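Shown here: the complex without one of its protein chains, the others still in place.
Up next, chain A:
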């Protein structure tokens, strides 16, 4: 062969051409997940949002504030019976979430590393997560109710004269949220904690730091961002409390949480517009709390924490 024909510029494969534009075709595998989220979250959310701006004719909101877009919201904030559900729910949700996170820290702290019976202890701590709210509520009623074992023992021993009221009020709901929420917070905290290199604490101890100083100056700062996330998730779980507020709470007064108000509007008054508005307010309150926590978290160190635990 004399002169080879001019070599055609080799065809660059589609994958490489896409890669040059920063497109990875395997990302298409995310499509089903995106469709799922759009269909089951974004669409219902947007639908609910627009519904909340269309007060139903003949509803309380429309009767009092007309059919303007904000009538339902005006009714909610004008009526203390509705408005106060925010505080009622916060009063239950914030302490419960805070307790779950704070209680999980020392327990997870002791539980990291290897020791005999670790699996058994973890199982016992985590089992309540599988029980479900209804079963937990049943158990609470049987155990802590006015004729439950706890009160009988307290009466028989003579510590109290009258049964202590621990169910069908504020405390019943808080107990219930603790029992179901703690394992969740514990598992999250444990995984954050085992992500912190244990050599760091050993290094601190050779530098003269006692256990509290090691925890205070090394472990806690590295754990705090994780605790913030754990708190946010625990809080969202607690804030949407519904079954236990009815079963072991006092749903008419003390534990009339915001989800009960929404339920009441939707399924007793058939006012979907009002119910949607309450759901939106509920979401907004959660966002505010999470926003505050995340703003605090943004000020913390969030880099690597040294890997394996």
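The working rule: contacts are C-beta pairs under 8 Å (C-beta built on N, C-alpha and C of every residue); 3 or more make two chains touch, one makes a residue touch a chain; residues count from 1.
The working rule: contacts and distances are computed from a predicted model.
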{"item": "Omitted chain (choose from \"ABC transporter ATP-binding protein\", \"NADH-quinone oxidoreductase subunit C\", \"Predicted lipoprotein\" or \"Fumarate reductase\") - UniProt protein name", "value": "\"ABC transporter ATP-binding protein\""}
{"item": "Touch with the omitted chain, as defined above, among A:66, A:106 or A:221", "value": "A:221"}
{"item": "Among A:58, A:80, A:158 or A:303, the residue in touch with the chain that has been omitted", "value": "A:303"}
{"item": "On chain A, residues whose C-beta touches the chain left out of the figure", "value": "197, 199-200, 202-210, 213, 217-218, 221-222, 300-301, 303-306"}
